[in-house]
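Quick one: the structure is below, and I'll ask about it shortly.
Up next is subunit A:
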Amino acid sequence: MRQISMRELYEILKQIFPLGELTEQRSNLAFITVDRAQLRPLLLHLRDREGFTHLVLLTAVDWIEDGSFQLTYLLCDRLGQRDLGLRVMLPRDGAAMESIHDLWPTAATYQRELREMFGIAFPESPRVEEDFILEGWTGTPPYRRDFDTLKYSNETFAPRPGRETRDPEGYMKEQLYPDGN
Partner candidate 1 sequence: MEFEWIKIPYSMLTLFIVANYGFLLTAVMAKIAARVGRRHGIPVWQNYLDLIKNYGLRSSITHGVMYYLGPVFRLSGGVGLLLFVPTIYGTEMFSNMSFAGDLILALYFVFFGALGMALGAAESGHPHSAIGVSRGLSQVTAAELPFALAVFAVALQYQTLSITEIVAAQQGGVLHWTLFSNPFAVAAAMLSFLGSMMRPPFDVVLAPQEIPIGPPTEYHSSYLALLQTNRAIFPIAKIVVYMNLFFGGAASWPVFFLKVFLIYLFSVFVGVAFPRFRVEQSIRWFLVSAVPLGVIAIVLV
Partner candidate 2 sequence: MRDELKKRVVKTPDGQELEIEPLRDYYCEAPPTVMPAAYSKIVEGLFNWARAESLWILGFGTGCGAIEMRPLMTPRFDAYRYGIQWRPTPRQANLFVISGYLSVKTLKRVIRSYEQMQNPKYVVGLGSCTINGGMYFDSYNTITRLDEYLPVDVYIAGCMPRPEALLSGFEELKRIIKSGKAEGANRYAENFDWYKANQKRVIQDWDMPDYNW
């Protein structure tokens, strides 16, 4: 079987599904932006027709400037030696997404984590409301960009006096070029 490149795969997929932009990171790794509605049929197609049987990871990126979350579904085709990432953009306010735990049972775990760490709702996912990592956390979900972990830590945990933390860039500049050049 001739190995088809990621761009060729993209062209094939594009005939069936409306797709967003393609980023070819390596010859065997590409990312495609897809619409939220297209995700599930696309995943099914990739899993059953194109050999992307292994869900490597499901994670989110917080683009707070654009007011959106990016969900990344990374699939792996072991025999074809290639990976394909699907990017789904969600609005940041009241973010919610359909669950894919029926396609890959492991996705339920990822969705639990995203629910807890980013506050993205996955309504149908099993046990998604249970505490996963944190216990009784009520504030801003910690992986969001607007959560300041240092501030939270200083306020909550009574730091031992005597610890100095410096900004590395400014401190090195001070040490190496004390005259300010």
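In picking the candidates, the idea was that all candidates are chains of the complex that A comes from, given by their letters.
One rule holds in what follows: a contact is a pair of C-beta atoms (placed from the backbone, for glycine too) under 8 Å apart; a residue touches a chain by one contact, two chains touch by 3 or more; residues count from 1.
All figures in this text were calculated on a predicted structure; none of them were measured in a lab.
S.K.: Scan 1 or 2 and return whichever one touches subunit A in the complex.
M.R.: 2
S.K.: In the complex formed with candidate 2, which residues of subunit A make contact?
M.R.: Counting only subunit A, the residues touching candidate 2 are 133-138, 142, 147, 149-150, 152-153, 156-160, 162-163, 165.
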